[in-house]
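Let me give you the structure first, and then I'll get to my questions.
With one protein chain removed, the remaining protein chains of the complex are shown where they sit.
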Amino acid sequence: MEAATHKHPNYVLIWLYLAVLTVVEVGVAFISHFSKSTLIVLLLFFALWKALLVALYFMHLKFERWNLRTIALIPIPLALILIIIVLQEGL
Amino acid sequence: MSHAAADNLMLPSRSFERGVDAYDIKLGMWVFLASEVMFFGALIGTYIILRFSVDQPWAQPGVILNVPLTAFNTFLLICSSVSMVKAFAAVADGDQKNLKFWLFMTMLGGAMFVGVQVFEYIKLLGHGFTPSGYREGSQLAEHALADPLKYGAATGGLYGSTFFTMTGFHGFHVTCGVVSMTYLFFTKALPGKYSQQDYRGIEAVGLYWHFVDLVWIILFTIVYLV
Amino acid sequence: MTSVAAHAPAHGVHHGPTSFWRKYIFSTDHKIIGIQFLFVSLFFLLVGGLLAMQIRWQLGFPGKPMPGGGILPESMTAGGVILPEYYITLVTMHGTFMVFFAIMPLLVGVYANFLIPLKVGAHDMAFPRINMASFWLALTAGLIMFAGFFVPEGAARAGWTMYAPLSARPDLSGSNIGQKLWCLSIIFLGLSSILGSLNYITTVINNRAPGMTWFRMPLSVWALFITAILGLLALPVLSGAAIMLLFDQTLGTHFFDPAAGGQALLWQHLFWFFGHPEVYILILPAMGMVSDIIANGSRKPIFGYHSMVFAIVGIAFLGWMVWGHHMFMSGMNPMLGSTFMVSTMLIAVPSAIKVFNWMGTMWRGNIRFHVPMLNAIGFVGMFAIGGLSGVFMAATPVDMFIHDTYFIVAHLHYVLFGGSLFALFGAITYWYPKMFGKVMNERWGKIHFWLTMVFYNLVFFPMHIIGMGGQMRRLYDPTIYTFLKPQQPMNEFISICAFILFAVQIIFALNFLLNLKWGKKAPQNPWEDNGLEWTLPNPAPHGNWERPPNVYRGPYEFASPQVPEDYLPQTRKLPTDREPAAAGTGH
Partner (left out) sequence: MSWWLPRQASTFGPAIDGLFIAILIITGIAFVIVEVGLVWFAIKYRGRPGRKAFYTHGVTKAEVIWTAIPAVTVVALGLVSNHYWVEMKGRNSVPPDAMPIGVHVKQFEWSFMHPGPDGQLGTADDIKLRNQLHILLNRPVVVHLEAEDVIHSFFVPEFRVKQDAVPGMHISAWFQATDTGEYEIGCAELCGMGHYKMRARVFVHTPEAFQAWMTQQATPTEATP
């Protein structure tokens, strides 16, 4: 188990990352003067970045085999298909 | 890392390496999380569709919802995610004391998150923000009448519906996580039943917990900030 | 959930004698759970059938008092005559029970549970206690749905598709508690299916016996595995939608309420996003089991095993992109109509591959016409009709005319009754010995098959013609319309045949029930099949194997030149076979 002890990623660093990103997000949302659409893109970008950090490091997806990663990824395109197609309605 | 650890697990006859190199409970949790993605996908998708296909403006961020409070809550959940992963790292290293400590901190963080959310709900309902929109005669409804653009008066009903459904179900998931962690804490972690060789319960509940955190990261952004 | 960790059965586990309750009621044995599902869903199948008979009475003889209708309360019938509101309840609950509580649990609950561990060589499901929870949740869901009949105003009244806003507003549908019970029941059912699916998926991925590689799995396991993936990802969407609908009804949310900015079409999109994969949940397992039975009956390897597997995967994959074909006339963007039409047309291709491959399997075979084989051939014939009639609807201009007419009713019954149910008759007969250690009566099985075949076609084929005449679905009394009046004799004919068809099922019920006690004892391998399950005693003990069997070949080695017999079990080691890689590291 010696190997495992050394192989833990630096969780505190990731925690710092996440905390800083959250502060930046709130800052961007309330202090900056971007247009609405730029703002949405920026905020989504930060949210995805944070989500990826959690998935890759906390949920160890980075260290899993490809087939387990596939299981994690399969539903995402499906959910996107649903949202994108229904948005096409252009109601 | 977990890869190396899993190989050393003293598991019963299960031949996990034939599949995806994950033992049953871990694989089962991932499969379950896939279905959770679809569940939250349906809720979030509904929100996106309702919000962006309606012509009327939505209430501006921070006008109705208390963003600083929720930002703090987000921070709390991120902290509990870190403490969870610390607990996992501790048990993987065979450190019982730290496992108990960090697992307890995670439970505490989760419980506090739920507490803050309940407080938030009570406040919002008190102001007149309900699942069906701005309650008639409430303070909020009057504000909305005075400044319909800022308060998204025309879409208040959808705002209330989607907000309470999404955050409510997230809160429900957090509660489930806290309950199962408490159960594991008292029946497994305290008696020292987890070991360097078998910490499947911790890893699985950890996966669930991080997923809930991940969902919140998305929800916080799209519900409170956009 | 995580506590199950400690419960993983030990190697070569022996389950000692246990109390009746632990053995038959709160059992964690996948075989017992499968049998529990079997009895429960056969009961709901009966309920659905009885509802159908009442529908047929009203359609065949509108306004005439129904025999025995007098015993129903006044909220349902007036002097034995079915009331319009009860009629809507009937069509709603017939669809709901048949889809969610009869066919789906019969195929998935029963056979995924029963067959997957037996056919891949596992001791049990990966999570036996979750498996038990799945059954009890499904039963709870069924009872909640059933309770709808006994509340004031009766059960749900918005069609099994629950189109909002009709379903969301009790003042418009006339049913209040019934609608809420429907949503609640579906939420429970969704949870049950998700728990079941994650069990099936984990078991197939992780718990196969040594040597049971992916491409040595029987097609039934493949189909059930893919079905589980569909269920896992589709049911949460339905649950989410049902939750939102329930909130609309109880908390005053506005998801589907156009008056407050909600969207009526959103329900349809969510429902059919679930609903189309659901259609494949209802047919893929049937296809898989039919493949097993046809190969066995033809005494010949399945024709094109790999393309059969890819066809299953292809159907499942395309199944996510075709949901809009239920909504061509719903007012959705016509551009989407074009897209959905193309994807729908394409899904005909894997279906065609399957049908032709089944025929290819029979080609130059040495066919044994046992009851499962007859039903399997019936399945292929009827599924072909159902599939071909689907092409009419896929063509959007034609759909403009036949949408929501009896043509659709005919089509879906050809797939669900002619397809799934024939496959189930076959499957029940085929694995009856494995379940109960007895065999069902061959002669009565054949009589049942032929009578069902004849009357089934007499019931459902004319529905195409009635639909072409323009008769809409869910009409309480079609004779209101002048243009439908001339069709009434045909409706009457259908109804009479439907009553006979229902009566014929009594043969099956008796054959099933009586042989539980008085049936002939089953031999070890009654169908001379290659599957792993037949190496076990009938019925198999809890825990299945002392140690997992070694698998040396695929499941369809019939007529192999390597042995004198015309079958070669997967576990039989020939001198040329190598031992499969050792299983697991934990030994």
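Residue numbering begins at 1 within each chain, and the chains themselves are lettered A, B and C in the order written.
Note that a residue touches a chain if its C-beta (ideal position, glycine included) is under 8 Å from a C-beta of that chain, and two chains touch if they have at least 3 such contacts.
Note that the structure is a prediction, hence the values are computed from the model and not measured.
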Partner chains on view for the chain not depicted: C
Taking the full complex into account, find the residue in C:T140, C:N176 or C:S307 that is in contact with the omitted chain. C:S307
Contact partner of the left-out chain, one of C:R129, C:K446 or C:R474: C:R474
Touching residues on chain C - with respect to the absent chain: 84-85, 87-88, 91, 157-159, 163, 165-166, 169, 172-174, 258-259, 262-265, 298-305, 307, 329-331, 333-335, 337-338, 341-342, 345-346, 348-349, 352-353, 355-357, 359-360, 362-369, 377, 380-381, 384-385, 388-389, 391-392, 394-398, 400-401, 403-405, 465, 468-470, 472-478, 480-483, 486-487, 489-490, 556, 558-561, 566
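One rule holds for everything that comes next: only the chains that are shown with their structure count from here on.
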A-C or A-B: which has the larger count of contacting C-beta pairs? A-B
How many angstrom lie between the centres of chain A and chain C, each centre taken as the mean Cα position? 38
Geometric centre distance via CA averages, chain B-chain A, whole Å: 14
Among all residues of chain B, which ones touch two or more of the remaining chains? 19-20, 22, 27, 31, 34-35, 38, 41-42, 49, 53
Mind pulling the residue numbers of chain A that touch at least two other chains? 74-75, 78, 82, 86, 89-91
Chain A-facing residues of chain B, complex: 1-5, 8, 19-22, 27, 30-31, 33-35, 37-38, 41-42, 44-45, 48-49, 52-53, 61-62, 67, 71, 74-75, 78-79, 81-82, 84-86, 89, 92-94, 196, 206-207, 210-211, 213-214, 217-218, 220-222, 225-226
Considering the complex alone, what residue numbers of chain A touch chain C? 74-75, 78, 81-82, 85-86, 88-91
Note which residues of chain C are touching chain A in the complex, please. 229, 233, 237, 263, 265-266, 269-270, 273, 320-321, 324, 332-333, 335-336
